[in-house]
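Only one protein chain is missing; all other protein chains are in place.
Moving on to subunit A:
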Amino acid sequence: MLIGISRCQWLLHLLMVCGWHEVFSLLGEGRNIWQQPKPGSITKDQQFLHDTFPPGFLWGSGTSAFQTEGAWDKNGKGASIWDHFTHNSFTGNMTGDTADVASDSYNHWKEDIEALHHLNVGFYSFSLSWPRLFPNGSGQPNAVAVKHYTNLLKKLQEKKIKPVVTLHHWDLPQVLQEQYGGWKNSTLLGLFEEYAAFCFHTFGRDVRYWITMHNPYLMAVQGYETGVHAPGEMGGTAVSLIVAHNLIRAHAKAWHIYNTNFRPTQGGKVSIVLGSHWVEPQRGQPTPAKVDLCQESIEAVLGWFASPIFGDGDYPASLKSKHGSLLPMFTPEEKIWVQKTADFFALSFGPNNLRLGRDLIHYGQTVTPDLRRLLSWIRLEYGDLKVLIAEGGWFSESSVGREDTIAIYLMKSFINQVLQAIRFDGVQVFGYTAWSLVDGYEWNYGYTVRRGLFYVDFSQPNRTRNPKTSAQYYRLIITKNGFPQDESADVAKGHFPCTFHWGIADSTLEVRYFPFSPQFTDPYLYTWNLTGDGSLHPVPGVELSTRQTQCTDYLAINGHLRLLSSIGVSHYRFALNWSLILPQGDHSVVNTEALRYYRCVLKELSRLNVEPVVIIYYPKHQALNMGLPVQLYQSGGWLNESTVEAFQQYAELCYQELGTWVQYWITINEPNRLADIYTKGKHQASHNLLMAHAKAWRLYERKFYSQQRAKVSLALHADWAIPANFFLESHTTAAERFLLFELGRFLDPLIGPEYVNKPVNEARVMDLPESSPLSFTPAERKELKGALDFIALNHFTTRLVSPHPSTKQKTPPDPDYEVLSDPTWPSSRLGQAVVPWGFRRMLSWVTMRYGGTLPIIVTGSGVDDQAPAEDVLRQYYLRSYLKEALKAIHLDGVNLQGFYMWKLQDRHNPQFGLFSSIHHQSKAKASVAVYREFITNRGFSNNDTVQPCRLSAVQELCSVCSWMFRHKAVLVFGGCLLLTLFMMAALIIFVIITKKNGMRGRERRKSRRNRRRRKEGPIVCLCPSVDL
């Protein structure tokens, strides 16, 4: 690949020259990036891309001389400005660290090459130390240093690792600083040219990629303006502008000398590494003014150097107007001489530029780590160039050792952004440099941060290189050449079963007596003074009989449930309010009004042919007293055993009063979340909650099952978990522990067959202070065993699980893990990651552990979406999660029998609701139609034709009823007509008969006719009464 490129060099060059004038006109085009709003995170080209890099893509890693070499004064090396800077406390060196030894790469360079070999990289990017080669800046080269770099290059060649060599990575010989004032002086142009020519001449035979200098922006600004870097001058903008001007011209000189003297024989490429940050318009609003500021921000950093070199040979207009006469000018000859002096675009994108960008040149906009958008900007601004990511990566705190979990995800994210830029945006990126190979001296951060793929213990004299987990991950990416789809792409086929619950999940149903229809409740008769003052006066002494209040008087019920029927769901899950029904906690006060309201809801549901699933106790964190009656809460809540007894009484009341209409009961919703609230006594709370459920279940079985035949369960919060760092056993264990703690803690005592004799390895996994997480007496165990009719799970997302970092204090009852989120997963506004495959894995895990006998019902699942109507994220969630549910049913044999979408309606602003809030007119969002389609097709519409489900006997009867109900008027009319005709006929016959038989039996005939009239009723009232 490399050789191929070098052969095409001249042709390429010719093309570039031809296309040059086009490139000019592109300047300023970069702003187009911001003008279009960024598409949502779930659009195809924004999601994590499972694909490989183009064949021949170069993978590498890099270091710089000063950061890693050490041996600052060994073998005739001269001091660099950084040596001077770090040795003097009066300079701006803030950490006090020196790089005298650093990673000691000068002595351990062979281990560096071994590390590269371990990674399986294609190239190594390193820098030559100018003061090591020329201790006096120029003149006689240091033969030992030449030998060192020759050996390094030879060894790399042996290992088939291509070198990418930087001439100047900030370590200017100190003598040049002292003699000339460093890069402020244009004398350095000639000296740099001389140094470059020497390097090209000496090493050029083995080098195809040369970098003249690394990140001149940071050299100019941090070195001469802020003084944070060597030489630590705080000369202000005027000085940094001059320094930059000299750096650009020095680079051009080096390029020209290579182009003229070395390219014909060596055929390599020369470029300069430019660093940049990235910005997005403030608050995501791309107003013209903000777009201009974004453009200016990037021009002030990247454009400063890229515009002369890759653009029109001059500084960006925005820089000229900003700095006026302070900005040095290129002469017309210089412009032509400077432009196109780079054979590819080399980009550095890392913490140094992003942090400085955030501090100095954000122009009020938001600095973001969006490498992909920056690459697009470069393409728009400077044309279709070949791009090398010459420095990519972030940093870890120094305390992070080899287990650098977060670095893995940052690498994943950055490299995937590059892949997206290649595949979707057409940016020609040809290589990626993971920065850096080994931990080293991190400039102004000293040793407080680490950027290496290999860990170096700076207190150890031999500076052993140990691969971090991010090195293992990088190796994996290189081996696979990207992120190919590793999961076998199972196709979701088939349909959901006919009996599948298509549900909506709601929280505690608000009991709303108002608005209330007051008709027929006012017993007075009024006179209306219509022509006079218009007032109403009750007529004294007259009292009308009033009607009993009816379910239809609660206008809220109908308004709420009408939304349900418009989706076409078969099931509706809602919760009762314990503290409302039993305000005192016991039966001393029973709120019969509330019970009546709930009864009305249940009746209305049955009229709508929607099956209710009723949660008896629905705790909520923000709710008053966590939804408990106040007395119970005050006496310790779930830490107090008497609450178990109180719950049993409450459940009995619910069964008694509402059981007729309920086929599915859920005793307690998410006891695993509730128990977590009790930071002290988590186990006690879990224990009591479990016992409360079991007792309520037993009670139902004993007293109500024979008549009501409902199924009773408890619903668990069931997110999926995977190890955050898949290279570490400890993370795998933590993920297992997570699942056992979240689900096993509650399900094992109820339906885990092996719970009593828990295998030893699981006890280890639980890692809890007691021998078992929850201890039960034999009697309790018996009561718990089997007390579950179906497995109810509320699933929302997948989490990364890692063990607690050892630094954090672990409180004993807490499970030993912490949760993280993968930043490459699309996520909602509330931070919920949308991970469809996790849903399937969770279902499979439950099935594996507890068998497929008990049905699983997902009693709550959904995502928040800010969109008031076009809820794209929720539509995606619904489609992708249901697709995984289908796979779970058909491919994994999961006995999944229901899916309840959380939830019906927003309370205020757009969040989880399928319908907007009442304040926003209860409008159906777009996902309602998606859900409705799913229900109609029992799956995806593009599948083969749906086998219609056979209606059950009850439903058939109901369909006849509903037909009759619809044609009520016609039926009545027809009935009456028939009757009348019959009567007429009878009358005629009767008249004829009476005429024949005279006037006998008049009394008898009368009564017979009356009897016939009464028959009118039964004919009309064949259907059940519709009044509630």
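Just so it is clear, a contact is a pair of C-beta atoms (placed from the backbone, for glycine too) under 8 Å apart; a residue touches a chain by one contact, two chains touch by 3 or more; residues count from 1.
FYI, contacts and distances are computed from a predicted model.
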Candidate names "Phospholipid-transporting ATPase", "Pyruvate dehydrogenase phosphatase regulatory subunit, mitochondrial", "Fibroblast growth factor" or "tRNA (adenine(58)-N(1))-methyltransferase non-catalytic subunit TRM6"; UniProt protein name, chain not shown: "Fibroblast growth factor"
Among A:866, A:941 or A:980, the residue in touch with the chain that has been omitted: A:866
Touch criterion as defined above, residue of A:197, A:326 or A:449 at the omitted chain: A:449
Contact partner of the left-out chain, one of A:819, A:924 or A:979: A:819
Absent-chain contact - pick from A:324, A:484 or A:534: A:534
Omitted-chain contact residue, chosen from A:35, A:136, A:187 or A:285: A:285
Chain not shown, touching residues in subunit A: 38, 40-41, 280, 283-285, 351, 354-355, 358, 366-369, 394-397, 400, 406-407, 409-410, 413, 449, 507, 510-515, 533-536, 556, 618-622, 669-670, 673-674, 676, 717, 719, 794, 796, 799-800, 818-823, 827-832, 860, 862, 864, 866, 868, 902, 907-908, 911-912, 918-921
